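Contents: one structure, followed by commentary.
Note that one protein chain is taken out, while the other chains of the complex remain in position.
Our next item is chain A:
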């Protein structure tokens, strides 16, 4: 009985803290004010594990197909490069202003700060899921609402090769025809 009372006290206390935090306005939601390391870690772990789990059963098709690079390339240039950049570019209004910041997809995945990365197929799977469903409360939109899986796989194929592309190769692949 004593145990139960104590538990109840904790629950009420917890709710009290949450309510105070919510209604006092002390949480800073400004995008130019980074999270504390602790909050960042919580959010990042939550996101990484959520994506990993949600994507685990997705089957990856053959992505070494030239036509995929062409559709994926022009889609990337028009829909993604403003945030995720193009070869030869190091920043944009979006890449600087958004928080969480959009990762620079023109550099190899291993060098993204703080992101955990598995093998190739695992990456493709996760990228597909992220492009299709987006990421809540970040700037990353869900493109699956307006694009079919084939278009999304094409973008996955393209961003897989993106870190290896020179600005000239990028220009040819992404130009409209």
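By our rule, contacts are C-beta pairs under 8 Å (C-beta built on N, C-alpha and C of every residue); 3 or more make two chains touch, one makes a residue touch a chain; residues count from 1.
Quick note on the criterion: contacts and distances are computed from a predicted model.
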| item | value |
| --- | --- |
| Listed names "ABC transporter ATP-binding protein", "Pentapeptide MXKDX repeat protein", "Ribose transport system permease protein" or "Pyruvate dehydrogenase E1 component subunit beta", matching UniProt entry of the absent chain | "Pentapeptide MXKDX repeat protein" |
| Residue among A:55, A:69, A:85 or A:105 touching the omitted chain | A:69 |
| Selected residue (touches chain absent from view) among A:47, A:133, A:147 or A:161 | A:161 |
| Chain not shown, touching residues in chain A | 64-70, 73, 78, 161, 164-165, 168-169, 171-173, 175-177 |
